[in-house]
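Left out: one protein chain. Kept in place: all the others.
We just call them A, B, C and D in the order they show up, numbering each chain from 1.
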Amino acid sequence: AGVFAEEGDQVNIAGSSTVFPVTEAIGSAFSEENPTVNLSLSKTGTGGGFGNFFCAGRTDINNASRPIADAETEQCGENDITPIEFQVATDALTVVVNPEADWVDCLTVDELHDIWRAGGAERWSDINEDWPDEEFELYGAATTSGTFDYFNEAVIGEEENHRSDYHATERDRTIVQGVQGSEYAIGYFGFSYYSENPNSIKALSIDDDGTCVEPSIETAMSGEYTPLSRPLFIYVAKESLADSAVRDFARFYMERAATDLVSEVGYVPITEDQRDENVAKLDEAIAEVTE
Amino acid sequence: MSQPDFSHDGIRTARGTAFRYLFMLCALLSILTTVAIVATLLIDAVDFFATVSPIEFLTGTRWSPTNDPVAFGVLPLISGTLIITLGSALVALPIGLLTAIYLSEYASERRRAYLKPALEVLAGVPTVVYGYFALVYVTPALDTILPLSTFNALSASIMVGIMIIPMVSSISEDAMSAVPDSLRQASYGLGATKFTVSTSVVVPAALSGIISSFILALSRAIGETMIVAIAAGQTPRMVDLTDPAGMFLDSIQPMTSAMVQIGTGDIVGQGAAYKSLFAVGLTLFVITFVMNLVSELVASRYREVYR
Amino acid sequence: MTNKQMTSSETEQTDDQQPNPTPGTDSLADRGTDIGVETSSRDDPATVTDRTIIESRDLDVYYGDDQALNGISMEIPEQQVTALIGPSGCGKSTFLRSINRMNDLIDIARVDGELFFREKNVYDDDVDPVALRRRIGMVFQSPNPFPKSIYDNVAYGLRVQGQDDNLDEKVHTALERAALLDEVEDQLDSSGLDLSGGQQQRLCIARAIAPDPEVILMDEPASALDPVATSKIEDLIEDLAEEYTVIIVTHNMQQAARISDKTAVFLTGGNLVEFDDTTKIFENPESDRVEDYITGKFG
Amino acid sequence: MTNKQMTSSETEQTDDQQPNPTPGTDSLADRGTDIGVETSSRDDPATVTDRTIIESRDLDVYYGDDQALNGISMEIPEQQVTALIGPSGCGKSTFLRSINRMNDLIDIARVDGELFFREKNVYDDDVDPVALRRRIGMVFQSPNPFPKSIYDNVAYGLRVQGQDDNLDEKVHTALERAALLDEVEDQLDSSGLDLSGGQQQRLCIARAIAPDPEVILMDEPASALDPVATSKIEDLIEDLAEEYTVIIVTHNMQQAARISDKTAVFLTGGNLVEFDDTTKIFENPESDRVEDYITGKFG
């Protein structure tokens, strides 16, 4: 930028808070091997990352918990940024309640829909008469997050709006604390935030087609946990691959995404086949820009 | 006899002038800073007000910059700021004033020598640390006796209050120390006790200094960011002033906290949602600027009284 | 007229502040007139009681390690004006402040010996200095009204002492006695700070007498005032002595001679050198040093 | 001895500071001896040049709207000691500061009229006050050494003026001339603040003479010192006048009489009332007011 041309050993990343722990773990490992590379990582939500940083040419890589949207591709194109998509993990979007909420263990997708749509239920008893006559305290993802987009699409649908009177935040920890602090709270976020706090919050099973399936790495991997299991991505700007630091980091990322590093932070690692596919895609892009 | 030569030395004069203007430039930088602040805020705020009418902004009671239907009423944020200011005032003003009285009227020289710096440590602790204290220690502790939300105005107010105590106490104490001893003597001579001397002579005589300290401290509370961003929550709601419990026990969202939320990337750039950051910033700037100005004017009055 | 000239050698002595008393040859009585003492008319025995209201016995006062008063013993008569004179730093103010225990407020001050107010030693443990001060008013060197209204200034002591019945009446009476009422009657609500220096000092006197004390202590009450204001204050002091006991510190010997019945002369080192009727002190002092001091040889 | 007594009426006059001169009957010459003037031995014509180094013509100085000097005209001779005396506030310091344009540093000060230094008007536009001050040294009322080493204090002016060749030698010479070298020779590196008051003042004199000015201005250089230190400074001043022109403001008439060749008497209102040989001023002044002032009638 400007007169101070950026040095080659800088890799800038922004985007999804869901993917953040994966990238952080891999970034940490990378920087221990490459201490001279200055790797920066921002948690801005998938949309915030694309809109404010990646497609504006300010970052090299964007974390994403949903595929890039058409409008975003267009914005990138205007700035001559070519996003390349790599799936790096699978997540189980998890709906959580307070551990004291012993009346509920499983919700159907319709019930979820009713709780989270604009103008829907206000109280637990609106869903089920046996449940307490208490207002929901709702914690969810901010509108810039991929989590919001994914949940909105999978649960609310096109015709209706996600409600807006809830604690909306990019800081998932806030949701953990909020739900933990109130008996009548309900919230949703990426599986990892649940897997780190299994005692302070309770994950609900989701009933899509008659059976309640609990969120877990296994059910997500096997595809049983629907409709809330989802792929997680990173997008690399093809132009940035001209930079050796970005190249090295992207290669490193692809290798490590298939390892325990990912499951340790609570997600499903990609398979070795997916990894090979990613590496091939990456090498091809690198070859193009380094000609 | 030939006249002596006292003519100006060109280099010396030029150097003197150069330094003069160099230093003047440094001083003018402060004015430039103010201009830059106003300009940055105004340029984007004007953009914002092209899409959202100032009236809607200033009178609207719903703040929902991204969720459909979007709404840009700043009042919920102002009411959140108000709560924090009120709460911290309840903590800091009485404690700060009593502290000032203690330091100026009761404490011995020696005791004051270590109490004052100790108090000033309070103002030096980074606010992010206070925010963390509020969230991790104060809220859980208060939660055992009050039905408190995880994010609430109460712990945030208490922490903001503790942080601004030294502002109230040291400025008030300066004003009290400026009260001439002859007035105290006059009062003691009439058979007054120390309590009477403090409350009926010293405090009234130092009143403008005390008020100035109050305004300045409240202005600081209004602008405080990290404590509320961490501990007060992100719920922009109109606060019901008739319901003190609801005011303090639940989550709110002051202006500064909303700015941080937008700033951390929760909102995608360019649109009105993002520009609203500057409109809120401008509102905050105007409020605190006016308060600082008033405080400065009030203070200059007390400085004149006993000179 | 030759005796009006000060020689250069005397100038030098004055500079060095080293008194070198030379016994004069004139008669002391003559000199009394010489220095223009207009002795007070108040030593007419009919208006003077002889009861002692304050008595100090062997009073020492120390500031830290420095002794400011050295074995002061004196009996101050009721309803008379007693003047304390002496060179700067000799302890006049210190003595005055030890009467109503204002010295208590100075951390490093320490008092030895006894001081009786109506035969009660005010330094006894059971004496509350606050209660003591309520019976002894005090007026200071420069006028120090509170930044409050004239009314509130005078009412202050009354309120502090819980005498707040008939406040209006008492305030008016005090202002009247302090010869200030006529000048401020229409502006009781305006600030005491808006008055002239002389008026401010009379306001402070009104404030001191409003709670009806028995003794009024005055520490150079006119030294910050111009001659006109000073003479008003002097008249007032003479009037006050009809009801109150007045003890006044002054630097101005003419003032002491004019207004007091008794005069105490303190000299450097905190010693009381002579205490007697004012006429006696100014016309025929016992001590050479007092004579020197009064005739302006040093100080 | 009777003329040593100050009458009360005189005391009063002194309080009011309103001089009321009474023509004396004694011979003025007699009184000269009477006030103990030991007239300077330096008026031996052999050591005194008669060239004028500084001349003021109708000099007025104002501070804002207040006039501090009123039409001062005087010619100050080279290589002599000229004393400026007069009561407080009469403008002595103001006159001194207008010689080296130190008044320029006071925002509200304004100068009218002319002041010549070796026939050049120092208030001409082409005069750089910095250059002027390099030829006129100045010593102040209380010693004000910089918080630097003794050496650096003396070297300060040399460095500032770019005369930094042979620094060591010049510093030593200056200290020697200021009669300080013997006392500080071994501690040139220690702070100037560690010296006694008298030594500090001699250090300031050394600092002033180090860059070899032509005139030395001294504004009550001994008023903050004890008698022993003062007498050392006085000796020094007499020595300095062998090489420099010294202009000294003093409050102490004996000092003026002892050390100066010429004396200028300023009186209240910023007027120069009399300027003449010191012997003449102290033994036989023209003006009654000067006589009154010198004999201590007021001021």
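We take it that a residue touches a chain if its C-beta (ideal position, glycine included) is under 8 Å from a C-beta of that chain, and two chains touch if they have at least 3 such contacts.
The rule is short, and it goes like this: contacts and distances are computed from a predicted model.
Participant: Name the absent chain by its UniProt protein name; which of "NuoM family protein", "succinate dehydrogenase", "Phosphate transport system permease protein PstA" or "NADH-ubiquinone oxidoreductase" is it?
Facilitator: Not shown, but named in UniProt as "Phosphate transport system permease protein PstA".
Participant: Which of the chains on display does the removed chain touch in the whole complex?
Facilitator: Missing chain, whole complex, touching shown chains: A, B, C, D.
Participant: Which of D:Cys204, D:Ile281 or D:Ile294 touches the chain that is not shown?
Facilitator: Residue touching the chain left out of view: D:Cys204.
Participant: Which of these touches the unseen chain: B:Asp5, B:Asp243 or B:Glu296?
Facilitator: B:Glu296
Participant: Which of B:Ser64, B:Ser219 or B:Gln253 touches the chain that is not shown?
Facilitator: Among B:Ser64, B:Ser219 or B:Gln253, only B:Ser219 touches the chain that is not shown.
Participant: Using the document's contact rule, name the residues of chain B that touch the chain not shown here.
Facilitator: 12, 15-16, 19-20, 22-31, 33-34, 36-37, 39-41, 43-44, 94-96, 98-99, 101-103, 106-107, 115, 118-119, 121-122, 124-129, 131-133, 135-138, 162, 165-166, 169, 191, 193-195, 198-199, 216, 219-220, 222-226, 229-230, 256, 259-260, 263-265, 277-278, 281, 284-285, 288-289, 291-293, 295-296
Participant: Could I get the residues of chain C that touch the absent chain, sorted low to high?
Facilitator: 50-53, 55, 75, 78, 116-120, 122, 126-128, 130-132, 134-135
Participant: Could you please point out the chain A residues that touch the chain left off the display?
Facilitator: Given the touch definition above, chain A has residues 1-2, 4, 6-7, 9-10, 12, 14, 20-21, 24-25, 27-28, 30-32, 34-43, 52-53, 58, 171-174, 176, 192-193, 196-197, 200, 264-265 touching the missing chain.
One rule holds for everything that comes next: only the chains that are shown with their structure count from here on.
Participant: Quick one: in the complex, what on chain C touches chain B?
Facilitator: 100, 102, 105, 107, 130-135, 137-138, 140, 142, 144-148, 156-157, 159-161, 204, 207-208, 211, 217
Participant: Given the complex with chain A, which residues does chain B contribute to the contact?
Facilitator: 64, 66-69, 135, 143, 148-151, 233-235, 251, 261, 264-270
Participant: Considering the complex alone, what residue numbers of chain B touch chain C?
Facilitator: Of all residues in chain B, those touching chain C are 108, 180, 182-183, 185-193, 196, 200-201, 204-205, 305.
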